[in-house]
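A single protein chain has been omitted; all remaining protein chains appear in their positions.
Labels run A, B and C following the written order; every chain starts at residue 1.
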Amino acid sequence: MQSTALFLPRSSLDALIQALRACGYERVLGPVARDGAITLQALDSASDLPVGVRDRQEPGQYRLGHGEGERCFAWANGPQALKPLTFAPRETLWRCERDAEGGLVFRDAGERNVPTAVIGVRACDLAALKIQERHFLKAPYPDPRYAARRESLFLVAVHCSHPASTCFCASTGDGPRAETGFDLALSELDDGFVVTSGTERGAAVVERLELDRASPAQTAEADAEIEAAARQQVRALPSRNLRDALYARLEHPHWDQVGRRCLSCGNCTAVCPTCFCHAEQDEPALDGSRTDHLRQWDSCFTAVHSYMGHFLVREETRLRYRQWLTHKLASWHDQYDRSGCVGCGRCIAWCPVGIDITAEVEALLEPTDA
Amino acid sequence: MATPRFTVTDALDRLNERPQPRPRIAVHKFSSCDGCQLAFINAGEALLQLAELVDIVHFAEAGPMDPEAAVDLAFVEGSISTPEEAERIQTVRANTRFLVSIGACATSGGLQALRNFNADGAAGWTEAVYAQPEFIHSLDTATPVAEHVKVDLELWGCPVNARQVFQALRQLLFGVAPVVDRDKLCVECKRQQHVCVLVAKGEPCMGPVTHTGCGALCPAFGRDCYACFGPAENPNTAALARRFEGLGLLPEAVARRFHLINSHAPAFRIEWLDWQERS
Amino acid sequence: MTGHREIRIEVPVLARVEGEGALDLIASGGRIETLRLRIFEPPRYFEKFLEGRGYGEVLDIVARICGICPVAYQMTAVQALEQAFGVEPSPWVLRLRRLMYCGEWLQSHALHIHLLALPDFLGFDNGIAMAAKHPDAVRRGLRLQRLGNDLIKLFGGRSVHPVGMRVGGFHRAPDPEQAARVLAELRSALHDAEALVGFTAGLELPEDDQDFLSVALRHEHEYPMFSGRIVSDGGLDIPIEGFPDRFRESHVAHSTALYAHLDERPYLVGPLARLNLNHDRLSAPARAALAATGLRLPSRNMFHSVIARAVEIHEAVLEAIRLLEDYHPEEPAFVPVEPGAGSGCGATEAPRGMLWHRYELDDEGKVLSAWIVPPTSQNQARIEDDLRRSLEAFGLHHDDDALRLRGETVIRNYDPCISCATHFLKVRVQRH
Partner (left out) sequence: MHDPDRPVEVEVVDRVEETPTIYTLHLRFTDPAVAGSYRSRPGQFNMLYLYGVGEVPISIVSDPDFDGPVEHTIRSVGRVTRGMERLRVGDRLGLRGPYGRGWPLEAAEDRDVVIVTGGLGCAPVVSMIRYVLERRERFGRLTILQGVKHTDDLIWRRQYEAWQRLPNTQVLLAADVGGPNWPYSVGKVTVLFDRAGIDPERSIVMLCGPEIMMKASIDRLLALNVPPEALWLSIERNMQCGVGHCGHCQVGPHFVCQDGPVFHYPVLRPWLGVTGF
């Protein structure tokens, strides 16, 4: 659905938050500058937003600073996308109680999902969400917890106008414009926002605000900013489908080279909005009468990920890095008909030693004598 | 070896073969600050529950005293730093079916293992610190329990986390080997959704080489991890050290990052030596 | 039979004290010949480890001297370092530090009363055994102890070696929601804390008056925790910097801890000394609860230490409630620190008594030397003195078991923390 573009004056941002609450979204999350980064937090009002805050991102480095003006979305993505909201970092899958005769009763963990609206979702985040939905909701075993959490979200996208040096969504085709998957989408201009709705429920929210149509000049300015954002990106992946190229280079010497730099700390997989690996674990009560069965984020960079009792499939760091990169950029095509990378650049910025996926791919594609 | 050690086969069999249904447990103290035993003493209700599940036959600080008793499960806190301790640990081992060392002191020597790097040995320090050094009987080194006797399970941390201890204990009571998670702290830090202090503040965080278990406390407080849980599996200390240098730390300061609570742990010892030589 | 019995009592490891110590007693002819409280906790050389470390590492290191009172070590060191760098923490930081310290008093005292001391007075071997007969008392203790731990966790994530303090303040202000939860817990524990005062005063404690010297900090209006001058009931009243001029430490063969004397006399630090010297500084409700017990202060009976601890628990709960009630976070939670060459000293009241630190630093803020005087080594001479008198007063005609138990009970009055006691100082005969 493609709606008419409306204009939300900056002063009405609070009204949008109110309208979301009025439509039953008990929790409204939005970007807040905290602990030196822009993270999603509960918003009381628009004044919690990062007004005038700018970011600078480089491999292994993220810094906030102050810029000019009133804009509150003039930064690229923060350390996490929507992933923690849909694929919980740690959750109880089920509980089991054991009675005196040893009988086992399995129960639902009974977690309730609060209807939540999220303001400030980026195009790359939406693209990643769609990929994760495909993973967690695929037949024949859709995950009901994921489904319920996804169901509880109302998404307000903001088209990107200020990409970071680490962004390369233009090359993956996932941004900077949010094309689908949102309920509402905003383009931030100096004095307000061009608003379009992507769903009926999105339209229902804006209806409450009684907004005027955006002028052609306003929509043109918004489009121009998004296009400029695409042009500003300095990083890129050389192709949207690197499957065959990477499969042909499984024994490339560069894997050793990156293996010496990589900490195998799993930060890249944790910030990646599409990575889905997790591990399960029991946490029994001391008296043994009941136990919680947990699932938590795992990473292909951990030892347990490939643990097979008598050996690890991937003992060495280079093999763990290769698993990650070839899964992300190659086997994902086999699994989900597209690459697992949406160009958000988080793995570059949040890698403690600044390993850059685009640079590693480039090095791998270079011809070698080996 | 990076392969996690999940199986503690022989000792587990011995433990499972115990004749009496209620296991007898002991908590022994060696050179330490007593902080790890507090995992039990601070457990509140859980301590009383534990007392119903097992017989606590020796635990000097909590009261029960029978240091030489034969037990099924012995927890050992502290490192071995005196001739008396070197002997006593042998008795503890001989008297238990299963031995768990708890905390940095017991698993890596702990903070006091810094003495191991003193050129003139501990004796030199004794002289400096004590008016009458002849009264002090101390070994030159403070070493982990596993350098003296066979240890069946190691729980790292300074201090160990109570959850870690009680989960391990529960699994042993079930008759199975406890899960030992030696992932890097970053994995947990990200699950907790803390903003990375290394990336966002340039702090020399040890998380990428540190064994998880604390729940990522330091990053939660916006500070860099100082590795109180010791090295994780497969730690790339060299790459992290180079990164610290890139953050502006002098070689001597880089060396100190690896030379604190788990200085005697091989992965950290090697890195310290390397950067010590450069400084 | 008292006359010519030769008594030899050895308690190879003292139970229910923190760390490892032992008691040797040789008596004959109704008199004690030898009495030694042996502390053989292995030396851990902390003062040496501190040399060459950055000032930012000091708090993490000194915490590890003692797992029972890490906060006291951090509080004292931070004070000394701030003095050395000329840093003035904000009143907000000082209030929060006091709050955090309340947590440590609470957890340490609750542990001591319920698990370590009470079994002596109620006739059990240990707290775990006692729990079966006195579940309520034990559970009350565990609740208060947990509350203390929760308070510390607010500031440092864990109660043993918390990670939140830094020179200049805190790494991060406590989370307001978590703070509100702790406040609610504190309020509901207030009744327990108040009842505990009456409960300890109602215990059948031995009558044993003796003459001793109490030493504690004293502040113009606060019950002493981390500020004030050093005073004694013998008229001493000096600034904390003056400590080395009047207090001396020496080393004896049977102990890895050092003995401290004030003007060549043994002295007492700890809850009873604090209460003796500062009961007028208690808050009104704490004073009222204390008055209701009829306890006359200053007390000359060391067994009243258990009551003093209960009074301090009550005071800590009251104080924590007061401090948390108007809590609001501040960002940043610290003042910036400019390290530089200098020296500074700090003195605070650890649960077991006064703790004194002194550091010298170079121009980069690295430690040149450290000097730490923990409460237990200050009490050690006093404990031996007490043992000698108490056991003779108790009567050496008692059998070995009774003498041993009485000896241990006397020692436990001091809640000695033996791990602390062994971080000895460099004994410098003259420092100034």
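Rule of thumb we're sticking to: contacts are C-beta pairs under 8 Å (C-beta built on N, C-alpha and C of every residue); 3 or more make two chains touch, one makes a residue touch a chain.
Predicted model only: the values in this text are computed from it and were never measured.
Across the complete structure, the visible chains that the omitted chain touches are A, B.
Among the residues A:His159, A:His305 or A:Arg346, only A:His305 touches the chain that is left out of the figure. Among A:Ala88, A:Ala279 or A:Cys341, only A:Ala279 touches the chain that is left out of the view. Contact between chain A and the unshown chain involves residues 93-94, 96, 98, 102-106, 108, 135-136, 138, 141-144, 147, 247, 250, 276-282, 284, 288, 291, 293, 295, 298, 300, 304-310, 313-314, 316, 319, 322-323, 326-327, 330-331, 333-335.
On the side of chain B, touch with the chain left out of the figure occurs at residues 6-7, 9, 12, 16, 170-171, 174-177, 179.
Methods note: only the chains that are shown with their structure count from here on.
Chain centres here are C-alpha means, and the one lying farthest from chain C is A.
For this pair, chain A with chain B, the centres built from the Cα atoms lie 37 Å apart. Computed from the mean C-alpha positions, the centre of chain A lies at a distance of 50 Å from the centre of chain C. In chain B, the positions touching at least two other chains are 222.
Interface of chain B with chain A (complex): residues 2-4, 6, 46, 49-50, 52-53, 166-167, 169-171, 173-174, 179, 181-184, 186-187, 190-196, 198-202, 205, 207-209, 222, 233-236, 238-240, 242-243. Of all the residues in chain A, the ones that touch chain B in their complex are 34-37, 39, 60-64, 79-80, 84, 89-90, 260-267, 270-271, 281, 283-288, 296-299, 302-304, 307, 309, 311-312, 315, 317, 349-353.
Chain B makes touch with chain C in their complex at residues 29-38, 41-42, 44-45, 47-48, 51, 56, 60-65, 67, 81-82, 84-85, 110-112, 114-115, 118, 122, 125-126, 128-132, 135-136, 138, 142, 158-159, 161, 214-215, 217-218, 220-223, 226, 228, 253, 256, 260-261.
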